[in-house]
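Not every chain of the complex is shown here; the ones you see sit where they belong.
Labels for the chains are A and B, by order of writing; each one numbers its residues from 1.
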Amino acid sequence: MTITELQSGLDREVSGREMYALMAELYPICRSITGNGFRATLANLERQIPLIQHEVPTGTQVFDWTVPREWNIRDAYIKNARGERVVDFQRHNLHVLNYSVPVSRRVSLEELKQHLFTLPEHPDWIPYRTSYYREQWGFCVTARQLAQLTEPEYEVCIDSSLEPGHLTYGELYLPGETPDEVLISCHACHPSLCNDNLSGVVVATGLAKNLARIACRYSYRFLFIPGTIGSITWLSRNEEKVASIRHGLVLACVGDPGKFHYKRSRQGMAEIDRAAVHVLQHSGLEFAVADFDPYGYDERQYCSPAFDLAVGCLSRTPHGQFPEYHTSADNLELVRPDALGESLARCVAIVALLENNRTYCNLQPRCEPQLGKRGLYRAIGGVQDAQQTEKAMLWVLNLSDGKHSLLDIAERSGLSFDVIHTAAAALVEHELLKDVLEVTSSAGR
Amino acid sequence: MTITELQSGLDREVSGREMYALMAELYPICRSITGNGFRATLANLERQIPLIQHEVPTGTQVFDWTVPREWNIRDAYIKNARGERVVDFQRHNLHVLNYSVPVSRRVSLEELKQHLFTLPEHPDWIPYRTSYYREQWGFCVTARQLAQLTEPEYEVCIDSSLEPGHLTYGELYLPGETPDEVLISCHACHPSLCNDNLSGVVVATGLAKNLARIACRYSYRFLFIPGTIGSITWLSRNEEKVASIRHGLVLACVGDPGKFHYKRSRQGMAEIDRAAVHVLQHSGLEFAVADFDPYGYDERQYCSPAFDLAVGCLSRTPHGQFPEYHTSADNLELVRPDALGESLARCVAIVALLENNRTYCNLQPRCEPQLGKRGLYRAIGGVQDAQQTEKAMLWVLNLSDGKHSLLDIAERSGLSFDVIHTAAAALVEHELLKDVLEVTSSAGR
């Protein structure tokens, strides 16, 4: 099966439901940037795709950073005088400040309040807060819960550990025809948050499952990593591999029903940027494109100046722009199966464009070749509306001078890449077109 | 006489009437891509301009194409049972499918209908259809004629021949001061169609007549050719001349009263593109500019990748965008003398711009020269509104560093090329400016 066949055969509905089901399994796990929750998540993914778990010891220097101690948590609560859990980690893992150090004692209400985080504007939502690099303990509670804390003293318990261990990440490498790589990266370090974190994980998994079934020109590398420290760790341990990365996408917030957003790489007009924008432009749906900004997900690291990789970020509603972001409302209701399916379809279309984006030479470059005698042209002249495929053939022939890729031609003609690619395939079949690399290599013989 | 004098002395009204009269003579001839109709058309033009007829034998290989057999037609009709011509080539030559093979027999109405072309949306118009490269016979009829065909059988006769012969085209070369050429090309292969075909023919003829009267810097080559196969044939037989073509225009659909349209060359920003757009911008009339598109007239061939010539296309309403296109309604009523006159004026203005677009060196490049002492500046200072010509002189002096052409200066200043050129001429006269080529050549001595 070719990527083009994969693309046209993709069933978004079925794929969307599968990805949603996977998300539902992953949702309850309490993840963090290290620890058993991350491992459990990867173990679950291993049932779908043959990824490899990497463990990097605490204390490992990764560029300017150090792999932190490993965090694990078993239980946490705030109990009132009657011994009732008024805040309970077992009910929602967002209740604990992520990376909280252990604590177990009675505290006055006044002291407790200094360790509580809440969202006054959404009284029923629990905020998501972390403290990876400063030791402290804390709870995240709804505003209603906070209002009900009226007793003078409470018992607090966080049964966590912060100890030497490892940072864990998952990696899947699908070798292709060439060692040139496409990088697909997503963060998997957030606890029960769906759009921010799990949506990227399940769409990346869905894409990997599909690509594993076909032969590709590019090699594909999928990374399931803790945000920031994960990409820094991977880059630090794989500097020699970076030169092979031709294109890349960070996937995040791809499960909500909002319109698509593509954030360009630092290079701005790299092939991945043009491919993603082209796919969105021809999707028939509303979308937005943002310039690179060194604030966001792991594209920050991939696009740091010494690497400057062509890695953009595909989202639906971007981080921080939906009210449920980093709250308990980013749950299984916010994310929808059909949105996941559509996101996967967009990813497949972008990959198909990259795979098929070749540069050709017109083998009859002096005037137009006679399409009619090859059955490539309408038989009766004088009809006003030429067919789109004929136009596409004329565009491909006109611009295939060895300097314009099919994407260049699609952009200049205003036609979709798929139409241009179909036209090019017909012309190749009729020996009117040849890949510039083959022309060059045969000329060299 | 200089081109500038020619331009300012051009009488559009007289020229328009002359071109219209020529069109009226050419209108009845049944032209095709080969044959005696084409020859008769050229013979008529020869009374206006000293063009040369070229004959290329059937079967000649021209790049990917082959010169077809020559087509000629004497008569054609459909007769009813009473022997009446219900469709008659003698009444309108569009009634025959152009390049129809001969036929002479009785056919059932059912069979006949498979050979009829009509335009249901314009019941009184005859469509124009061709079948150059597939042997068939057919008639083009109005929808009303079709409705009246009710008899079970008709006699059809097409007294045509499709035999080895020649492809004919006309060429006029006006040598100039330099061998660098401007190519003016028009198709002359359509039967009784005015805007599409004859308007370009008569405006090109008008332009040639005018340019033949003056001394030009550039050499001018006029081609009167059958569409597509004609330009392919010319290019195939004149590959060594292509390198001399600096600028070119295809003229087509320049006789209707619609606004001007200029379609850029494949290069997009070649001097001809900028010249044509500038002339239209400063014409005071509405106009439109389109990017290159490999669909249209013979610019398709001139702009094929191996040639990539700087050839654009000047039209009023472009092909396919007026309802009368390729129908019997594209007749002497659609085209107007004043529209032809204005089109000729635009062509002359474009040619004048190309002829006068030189690059100069300011001979006093350090600060402004003192214009006042040369009588080039107003005598009393302090008047708020400087004259446009003074501004033009300052622009020319400021940008004439040997790197900016007068067109560059006109574009950057927003002034018209004519104003800039007049200012430059005054500065040359006062020895403040010198053609960069003269500066370079005298420096080389």
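Operating definition for what follows: a contact is a pair of C-beta atoms (placed from the backbone, for glycine too) under 8 Å apart; a residue touches a chain by one contact, two chains touch by 3 or more.
From a predicted model like this one, the values you see are computed outputs, not experimental measurements.
The complex is built from one repeated protein sequence; 2 chains are visible, and the structure file as a whole lists 3 copies.
Please note the rule applied: only the chains that are shown with their structure count from here on.
Taken in their complex, subunit A has these residues touching subunit B: 362, 364-370, 372-373, 379-382, 384-386, 391, 394-395, 397-401, 412-413. Remark: subunit B residues 62-65, 127-134, 228, 231-232, 235-236, 239, 266, 291, 293-295, 300-301, 303-308, 320, 325-326 touch subunit A in the complex.
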